[in-house]
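Take a look at this one; I'll ask things after.
Of the protein chains in this complex, all but one are displayed in their positions.
Chain IDs A, B and C follow the sequence of writing; residue 1 opens each chain.
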Amino acid sequence: MTDRDVTIRLGASAGDGIQSAGEILTRMLSVSGQYVCTYNGNQSLIRGGHVWFHLHAGNWRVTSLGFGIDYMLALTQTAFDEHIGRINRGGAIIFDPKVVKSGAMPDGVTAIELPLTEIALKYDKRPLMKNTVGIGSIAALLGLDRKEIGEVIELQFGSKGKAIVEGNINAALEGYELTSKKFVPTKTLEFDYSKKRLFTHADFALAAGAVNAGCRFYAAYPMSPASPILHYMAANAEKMGITVLLAEDEIAAMGATIGAGFTGARAMCGTSGGGFALMQEGFGMAAMNETPLVVVDVMRAGPSTGLPTKTGQGDLNMMLGISQDDFPRVILAPRNPEETFNIMGKAFNVAEKWQVPVIVLLDFGIGDGGYATLENLDFEKPIDRGKIVTEVDAEGTWFKRYELNEDNVSPRTIPGTPNGMFVAKTDEHDEYGHDLSDVEAGLQHAVEKRVKMMKKRMGKLDGIAAELSLPEVVGPKDADITLVSWGSSSNPIREALKKLWSEGVKVNSIEFTDVFPLRWNEVAKLLKGARHLVDVEANYTGQMAGLIARETGLVIGDRLLKYDGEPLEPAEVVEKVKSIAEKESGISVEHQAV
Amino acid sequence: MTDRDVTIRLGASAGDGIQSAGEILTRMLSVSGQYVCTYNGNQSLIRGGHVWFHLHAGNWRVTSLGFGIDYMLALTQTAFDEHIGRINRGGAIIFDPKVVKSGAMPDGVTAIELPLTEIALKYDKRPLMKNTVGIGSIAALLGLDRKEIGEVIELQFGSKGKAIVEGNINAALEGYELTSKKFVPTKTLEFDYSKKRLFTHADFALAAGAVNAGCRFYAAYPMSPASPILHYMAANAEKMGITVLLAEDEIAAMGATIGAGFTGARAMCGTSGGGFALMQEGFGMAAMNETPLVVVDVMRAGPSTGLPTKTGQGDLNMMLGISQDDFPRVILAPRNPEETFNIMGKAFNVAEKWQVPVIVLLDFGIGDGGYATLENLDFEKPIDRGKIVTEVDAEGTWFKRYELNEDNVSPRTIPGTPNGMFVAKTDEHDEYGHDLSDVEAGLQHAVEKRVKMMKKRMGKLDGIAAELSLPEVVGPKDADITLVSWGSSSNPIREALKKLWSEGVKVNSIEFTDVFPLRWNEVAKLLKGARHLVDVEANYTGQMAGLIARETGLVIGDRLLKYDGEPLEPAEVVEKVKSIAEKESGISVEHQAV
Amino acid sequence: MNTKLFESDTRADWCPGCGDFGALSAVKNALASLDIEPHNVVISSGIGCSSNFPGYIRTYGHHGLHGRPLPVAVGSKMANPNLTVLAVAGDGDEYGIGFNHVVHTARRNHDVKLLVLNNEIYGLTTGQLSPTSTYGQRTKTTPYGSSIYPLNPLSTLLGIGATFVARGFSGKVKELSEIIQAAIKHRGFALVDILSPCVTWHDIYDQVRSKMYTLESVGHDSSDLHAALDRSKETDRIPLGIFYQNEDNPSFDELLRKGVGKQYPVDGIRHMTAEEQKVALSIFS
Partner (left out) sequence: MNTKLFESDTRADWCPGCGDFGALSAVKNALASLDIEPHNVVISSGIGCSSNFPGYIRTYGHHGLHGRPLPVAVGSKMANPNLTVLAVAGDGDEYGIGFNHVVHTARRNHDVKLLVLNNEIYGLTTGQLSPTSTYGQRTKTTPYGSSIYPLNPLSTLLGIGATFVARGFSGKVKELSEIIQAAIKHRGFALVDILSPCVTWHDIYDQVRSKMYTLESVGHDSSDLHAALDRSKETDRIPLGIFYQNEDNPSFDELLRKGVGKQYPVDGIRHMTAEEQKVALSIFS
């Protein structure tokens, strides 16, 4: 089996239903054994504006958008004009000549002119099915079995009634037939109709992973691109026994999550950067009173409101500087939906075992904005609740909730436990949760206790670091160029590596999924061995590189930083690496057209 | 004139009026030509608990608490027990033997037993004047002219009526006489009654500096230790024409400040760390829509509520990570009240010239919690409002508020200016303030404009860095040990240097007042020249060292970090430096008792 | 004044049929009717479909943060009381995350006017339950129908003691414009709750049209707090107009100026005077 893949883009106006078309296509290929990875180019308004859907699919585990566009469906002139320049040689673009004026086509790109609207109007009064026709056409180009089309459309539109299902099937089949008759596909896929692959975006994967990890409390205030987590929880509240709070704001969402965590639930809240800014004071509270919780930030391009429906990785610095003074925190940044599902068990275990707040960082590109194939979901990761105490001796007025311990973790009672009473404090406190800040502050014994408490809390970081994973090293140990990335920016790198290796470039990749705290001396060793480091991330300043420098002193001088809101593409990585290889070897390497 | 100084501490119960006693003493010495520096050891509750007041005074410019305690007034047993161990040889402790049991005195410390309560009760029904008696006693020990006492007490209590003034004067004089009769002072000061020195804390200095810089709008929600700024503004609202908003929360305070800044005022808001956490989203907004403003964070020991009346420098990381994604910000950290007053002109000029939000970081130690002498106040620093446009041509619907420019600063109109209309946007926008995020996001031209806008905003940092000051280097160029500090942590270093130099230790100090953005290559050069660097700051992780590492790759391995809430003392610095010198030279140096 | 003066060159990108178009017309009309010059108007908005408002009307605009239009408006008005300052935003903005600002701006009686484009839904974030969404309403966060009690902004504002409380309908532009004019002329804070249907996520045009009536038509006395409260609590019918108005209380700004005088912050960009320096130095000694 040779590796085969294809990239497809659908472009239209908001309201044309391109997102649902993209979903159909993704499903069609997934149930035909393909790995998929998609991206949703949408707008921050409800109707109007140009939107697109990009799909990369193949019989190997694709991780990002692939290279350029092989097949394009352009429903509007803007769609045609915007994307035509990115279509690969040998690719094709489908459009309705009554709607789109193509002009001269680029070399090697085939124009597939179809009467999309005309066909669509046969099955409905409004020409909404024109994208279904287009899907049929693409299916033909890919060499997909025509019977798959019907099945998936049935699945998608089943709830809307027989007429709509049939209309769509017929529309798709007309597109299919017309295209197969007229065009010889240049690039087809290898299908395996027995392999039904799962796919989702990281928001849903995170929600499911959290529930499977025992999280039955979720609080949020809606914010793109984190809202799907809330929708998931709300839609499944009854089916999975989830208590959901749509709070009045993010401050309340965080507060309620702390309340629920304090009361013994595995509690989570989620938002995007602007909402997280409001949660910071609460986050600091949780760290101070040692309440376990998980908070999700699905990043989008900022700053401030920024580009609400676009992607980026610009919130790491915020996570390193949450609210006032020093306290422990944990930052995880899974790279894709599958890893996101699987990491949630760890997120909650770390939160409860170490009694700290844990952050999971996603971004629009892998969150709400992109599907990817799920393969290995671990539903069985053991639940470790740490030092919860359910029986307490009746002696003493208060429970020693903040006992000083070797491992810096104290036994924990939850409300309802007889004799377990304590006060969870944000003031500096003693082992019982009594104020050190109040009448005793500055007295020698209180000052000493304060220092111990500070060391106890901060001391957890070493323990946690020992448990967290070092970055994954992908590719040969011995490389000329080493790419450094975290979270989603690893995805295009993987595809770039594949290409670069095939061209003989000696390059590897160091990918951080657990971001903080880490065993930095080991990280330093890993990085210092590299010949030429390139930091790849989706923000302006290179925030991960900044963290690495802060912790290790190693400044990664060469950087590929993307901050335009668009997803990093493998071609950009390839180009960057080649330009370095060229400079360093003095030999000119052929450039990849981006 | 030889350098003379003395350290004095008053200890009592909250409610004993020790703060006002400390103020009297500070004023007494200030009007007698002394430089002063004080610290207020108070509690986070209104009555009860042990409190103290520390004063360092001398005929040279003292900058911190000095070494140990020369003279102590202990009104309670706790006060005696807590501080007796810190009294220097040759020092003395004043107490009422009816209240305090002294036990065996430490070597070389004189017990001055006075009937404080008895005397006090002569002049008032409640023995509140016992601290006045104590002040008289201290005045005698210092060799102060007795007539100074009357003058200052008159000033302090004038408003409370003749009886109280006279009672206090008499009480003080009784203490004075008794002490002069019985004790020969071991350590006196050199007074110059013609030199009346000014003193205040950095909160008031900041408020005054801001008003003098043209700030006539202040919004806040009360929070210790920043509240005195609000009190100053409120008390002087009518006298200085200041519009003050006591907002419903910090979010509103920040929002209103942005509204006022947008409308053309020099606007400021202030808070402490927890309140700043809530202001972050707004801060990001100001940076995004390029609204000038100044925000003050008077730091206190955290995390979370922490030790509300204690000091620390733990908020730098928060300032480096304010809300989501990358945007420009400016961080200034004046070292003392005088510098604070003077820096405010720069703060507002930078804010308006570069159209960015500017942060001024103070802390309790120099803010609400400590007085220091003011000498060189610059009331005349020119006001530079930057590119404000007051006349606009009538053509065009909107004003090009976000024009792309060489220097990354666009012309700015303020509401009320005919034809100057624009929309200040937090969405990514074009030069007129129209959305790029809305219908056009992701289209090539919008992506390109986004990149330009991002570069425009972030590009300001270089321009600002060129204007900001590099750290001050104090002491010999050629030193074995170099101390690195910022803001208030420089103060104890200055006094430590004096001592270390006198003992022949080759040490110097690099002190950051402007913290961000800086010309980091020049900072690196400065630091890399040093033989042995020691980072000195008041937080757990060494946040400034972290910033330096992030920006230069230089990791300062040796650190003196204080995070117990108490002010850094010169003796701690001396001890640290000596222990290094010892290790490095192999020669044992005499240790300073702390 | 001609409303043309207020025309933006940016096309409003709301969904065709969105209620916000009507509100936009009404505001333009109201400002023009009152002869307020565009450059003397500041419109502060939040984030949401409704908050895109400032881009579509040629005045000074501040398109800020979700829930925070009022603080910005308050700061703007305090800095320069000569300006006419409006806050225009959604029900999520003003009745959800930002409601505390509404409460306190109302009780302090700041002279800013709040126009809430209330569509009983979070429009821009694709249809979640808002504080004014009704019991039983199906949304993305209540797929089986809401069992959460909605906020009644009118009765709440009456409880606060707000001095101007009104409701308009974006389908009745002329009447709405008149309410907005009254709000602008009012002494202090005014809330105009504007039913502005979201045709995409929660279309209530028909419902409003079938239930609405004007308070004028029933001879409602807008100085009668109890009557206003009863009217505000009606649900079977939808009263439109001014529920309550009280001009006895000076505005925040009037009271502020009594103390500080006409030294507006925008005019105070100057060093301390000699007199002020003296005050400052006396505090330091």
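A few points about this structure:
Please note the rule applied: a residue touches a chain if its C-beta (ideal position, glycine included) is under 8 Å from a C-beta of that chain, and two chains touch if they have at least 3 such contacts.
If you're wondering where the values come from, they're calculated on a predicted model, not measured in any experiment.
By the touch rule given at the top, the unshown chain touches A, B, C in the complete complex.
Note on the undisplayed chain: of the listed residues C:H66, C:R108 or C:H186, the one touching it is C:R108. Among A:G255, A:G273, A:G442 or A:P570, only A:G255 touches the chain left out of the display. Touching the chain that is not shown, out of B:G90, B:G108, B:G143 or B:P222: B:P222 (per the contact rule at the top).
Of the candidate positions C:T3, C:S33, C:T134 or C:N249, contact with the hidden chain is made by C:N249.
Across A:L45, A:I164 or A:L374, the residue that sits in touch with the chain not pictured is A:L374.
Residue A:N212 is the one among A:T78, A:N212 or A:S227 that touches the chain missing from this view. Against the chain not displayed here, chain C makes contact via residues 96-97, 99-100, 103-104, 107-109, 131, 144, 147-152, 155-161, 225-226, 229, 249, 252, 255-256, 258-259. In the full complex, chain A touches the hidden chain at residues 27, 30-31, 196, 198-200, 204-205, 208, 211-217, 219, 232, 236-243, 245, 247-249, 251-267, 281-282, 285, 289, 374, 379-380, 383, 385, 397-398, 414-427, 433-435, 438-439. Residues of chain B that touch the chain left out of view are 44-49, 221-224, 227, 230-231, 234-235, 238, 244, 246, 248-250, 274, 304-305.
Assume only the chains that are shown with their structure count from here on.
Between chain A and chain C the centroid-to-centroid distance comes to 37 Å (mean Cα coordinates, whole Å).
Work out the mean CA point of chain B and of chain C, and you get 41 Å between them. Between chain A and chain B, the centres computed from C-alpha atoms are 43 Å apart. With touch defined as above, residues shared between interfaces to two or more other chains in chain B number as follows: 251, 281, 285, 289, 425-427, 435, 438-439. Counting partner chains per residue, chain C shows two or more touched chains at residues 13, 47, 52, 65.
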